[in-house]
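This report refers to the structure that appears directly beneath it.
A protein chain is absent from this complex, but the other protein chains hold their places.
Letters A and B mark the chains as written, and numbering starts fresh at 1 in each.
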Amino acid sequence: MMVTPVVLSFLFPLMGTLVLAFSSGRLGARGSSVIGVGSVGLAALATLWAVLSHTGDREIITLWTWISVGDFQPTIGLGVDGLALVMMAVITGVGFLIHLFAAWYMTGEAGITRFYAWMNLFVFSMMLLVLGDNLLLLFLGWEGVGLCSYGLIGYYYQGLDNARAAFKAFVVTRIGDVFLALGLFLVFMELGTLDIATVLTRAPEFWAEGSATANLAALLVLGGALGKSAQVPLHTWLPDAMAGPTPVSALIHAATMVTAGIYLIARLNGLFLLAPDVMLLVGVIGAISLLLAAFAALAQTDIKRVLAYSTMSQIGYMFLALGVGAFDAAIFHLVTHAFFKALLFLSAGAVIISCHHEQDMRKLGGLWRKLPVAYGGFIVGGAALVALPLVSAGFFSKDEILWQAMAADRNGLLIAGLLGAVLTGIYTVRLVLGTFHGEPGSDHARHPEPGTNLITHHLPLVVLAVLSTFIGAWLYPGLGGLFPDAPGEAVEGGHTLLQVLAIGAVVAGLALAGWLFLMRRPWLDDVASKGAGASLWKLWHHAWGFDALFDRVLVRPWQWSVRMLRFDFINLIMNLPALIARGFNAGLVRSQNGRTRSYAVVMVFGATVILLALALVPGGVA
Amino acid sequence: MEIAFYLSGLVAVLATVGVITGTSPVHAVVYLIVSLIAVAMVFFALGAPFAGALEIIVYAGAIMVLFVFVVMMLNLRPDAERELTWTHPRHWLGPSLLALVLLGALLALLRQGGVSEVIDGELLTARAVGLTLFGPWLMVVELAAILLLAALVTASHVGRRSNPLNRKMTGNRKRGGTP
Partner (left out) sequence: MNGIPMEHGLILASILFSLGLAGLMLRRSMLFVLMSLEVMLNSAALAFVVGATAWSQPDGQAMFLLVITLAAAEASVGLALMIQLYQRYRSLDLDAASRMRG
C-alpha cells in the first residue's frame, strides 16, 4: 500500500478514531480534544498536499486486493479526481474548522472522547464515500456516515427525545439506503461491475436512453440520495437531527453528510443522463423541497431548526441543478453552501453556548452588541444564504444554478428557484432580527457570556466568514471538464436578464422582510395568531405535517397489522419447534448436573456400548 | 520368568483394588506405589528392563512423591472420615457392574483379535529404545518436551495460593504471594 497524501488524509481520522475509541477515557478532555482536532487538521494538510500535487487526471490508488481468483480480482481502490478532491477539501477543511470550534463548544461536556471518536470516524467514512472508486466502497462510507450521524444525534443520550431523533434519522435514512442497495444490486446484475468508471462506460452501451432498466436504476439510486440529503419525502429526519451538539449539526447535517446525495448523483451522472424522466424528477423534487423547506423555515422558533430547514432548502437548489444537468453548478453550490452554512451553524452555536443553551428565538434578541463575532458570522453567512449580489459566495453559485435552469428551458424550476430566493431572504432576515435585534426575551439573553478564545472560537468563525464571501466562490476551481456539458454552454445570451431577475428576487425578499418585520410587526403577529393565518403558521411550523402524515399512513397501519399478526395461528405452528427444543433443553439441563463422576459414568457407558457392539458383531473387528 | 509375571501381576491387581477401595489417603498412595512397582516387575519379567527402571524412577519415584507431598500438605482427615459415608455399597453397584461389563468387552475383543505371540523374555535394551526415540520418534520427543513445559506453566499458575478469584473465600487467611 502506497502512502500518498490521499491515503494519509483518510488514515489520520481513522487513527484518531481508533486511539480515542481504545483509550477508554484515559486521555481526559484535553487529550481527547487535541487528538480529535489534530487528526482532522493533519488530514486537512494532507488534503492540501494532495490538491497541490494533483495532475488533473483521474488516478486510481489501489490499496489492496481482496482476493485473487483467476480474472476476478476485486480491489479496494481510491479514485482521485477533481470532484473527489473538492469534496475532500470541503470535508477536511470545513471539518477541521468545525472540530476546532467544537473544542470551544464542547468544553465541560461529558463524554468528549466519545464525541471526537464519532466525529473522526465520520470524517473517515465521508472520505471513504467520496474516494471509493467502487460503488461498494462508496456504500461502506455511506453507511458509515449514517452510523456516525446516529451516534452524534443521540450524543446527549440521556434525553429520550434525543434518542428518538437519532432513531428517526437512522430509520428514515435507512429507507433510502435500502433503495440505494437495491440500485447497486441492479447495476451489478445488469452491468456486471460496481467499479464507477466501468459502470459509467458500460451503462450507455448496455442501456438505451430512457429504457426501463436505466430509469429503474437511476430511480433507486435517487431514493438513496433523497434519504441522505433530506429531500421530500425522506426529509423528516433532518429537523429532528438538530438534537445533537451544534458542531455536529454544522458538520454532518449541513456541510457534508447531507450533500452525499448530491455527490452520488454527480458521480453517477452518466447513469442519470440515460434516464431523462428521472432527471426531471430530481429537479422537481429539488424544487418542491426548496419551497416546502423555505416555507417551513418561516415558521420556526428554534434557531437551529430554521437553519435545518434552510439547509434542506439549499440542498433542494442543488437537486434542482442536478435535475437540469448542471452538475458543476450543483457541486459549486455544495461547496459555497458548506462554507456559509457551517458559518451560520457555528455562529448559532456561539449564541447558544453564550446564552446557556437557549435556542428559542423568542427568548433571544438584542444580542448584536454583546456577541459581535457571532453577529458578524450571522451577517456574512446570512448574506451568502440569501445570495446577496456580488459580495457573497452564495450569489455566484445560486446564480449559476438559476441560469442553468433557465438555459435548460425549465421555467417551472426557474420560478420555484426565484420564489425560493425571495423566501430565503424573508426567513434569513427574520432569523437575524429575532436573534440579535429587538428586546431580549429572557435573562439568558440579557446577560450572555461571549466566547473569548481566539483559536477555538474566533478563528473558525473568521475563516469561514472569509470563505463565505466572494473569496470562497473564487476558490472553487470549476469542474466543468469532469461532467457532461451543462445546458448553459449551448445558450447564447440571456444571462444578464437572469441576473437581473435573481438580484430582483433577493432584493424583493429583503425588502418584503424589512417591511414586514420592521414596519408591520404588530399586524403580522395579529395575522399569525388567529384564523387562517394561525392554521397556516401551524402547518408551516410542522413543515406541512409530513410527520403526522407518515404516522397515519405508514406507522399506524403497520402497528395495527403487527398487533393482528400477534394472534396468528401460523405463529403457533412456528413456535412448535421452539417448544420441542425447549423440552429437550430442559432434559439436557438436568443431565448437566456438574458432577464429574456422572459425566465419567456416561462416557464409560458409551464406550462400553461401542466396544460391546464391536465384540458381538459376528466376524470380529480385525 | 512366568512365575514372576503372574505373581507380580497378581500383586498389581490386588494393590490396585486396595487403591480404589481404601479410605485413608496415605494408605492408598502406598498401595498405588506397590501397584506401580509390581507393574515394573512385570516389565522386567517381560524383558523390558529399561521400561521397568523408568517406571520405578519416574512413576513410583517422582510422580508418587508429588502425591505424597500434596497429601501431607492438605489436612485430609475429615475427608477420610466422610469417605466412609460417601462410599455406600448402593453407589458401588452400578459403576462396578459397568466397569465389569467393559472388562468383559475388552476380553472378548482380545479373544477375537487372536493374538498368539508369545513373549519369551528377549531383552529390549535401552540402546534400541534410544535409537528409536531419537530417530523416527524425534518429533514425539519434542512434543513431550512442550507438553511438560505447558504442564509446568499451568501447574505453577493454577497452584498459586493467592488466586484473585478465591480471595473472597479465603479472605481471613494470611495472604501470601506466589509461593
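Criterion: contacts are C-beta pairs under 8 Å (C-beta built on N, C-alpha and C of every residue); 3 or more make two chains touch, one makes a residue touch a chain.
Treat the numbers as computed from the prediction; the structure is a model and nothing was measured.
Put simply, the missing chain touches A, B once the whole complex is considered.
Mapped onto chain A, the interface with the missing chain covers residues 588-597, 600-601, 604. Although one chain is not displayed, chain B still touches it through residues 1-2, 5-6, 9, 12-13, 16-17, 19-20, 25, 28-29, 32, 35-36, 39, 42-43, 45-48, 50-51, 54-55, 58-59, 62-63, 66-67, 70-71, 73-74, 76, 78-79, 82-83, 86-87, 91-92, 95-96, 98-100, 102-103, 106-107, 110, 115-122, 124, 128-129, 131-133, 137, 140, 143-144, 147-148, 150-152, 154-159, 161, 163, 166, 169-170.
The rule is short, and it goes like this: only the chains that are shown with their structure count from here on.
Centre-to-centre spacing of chain A and chain B amounts to 71 Å, using the average Cα coordinate of each chain.
Those residues of chain B lying in contact with chain A across their complex are 94-95, 98-99, 101-102, 105-106, 108-109, 112-114.
Those residues of chain A that touch chain B in the complex are listed here as 601, 604-605, 607-608, 611-612, 614-616, 620-622.
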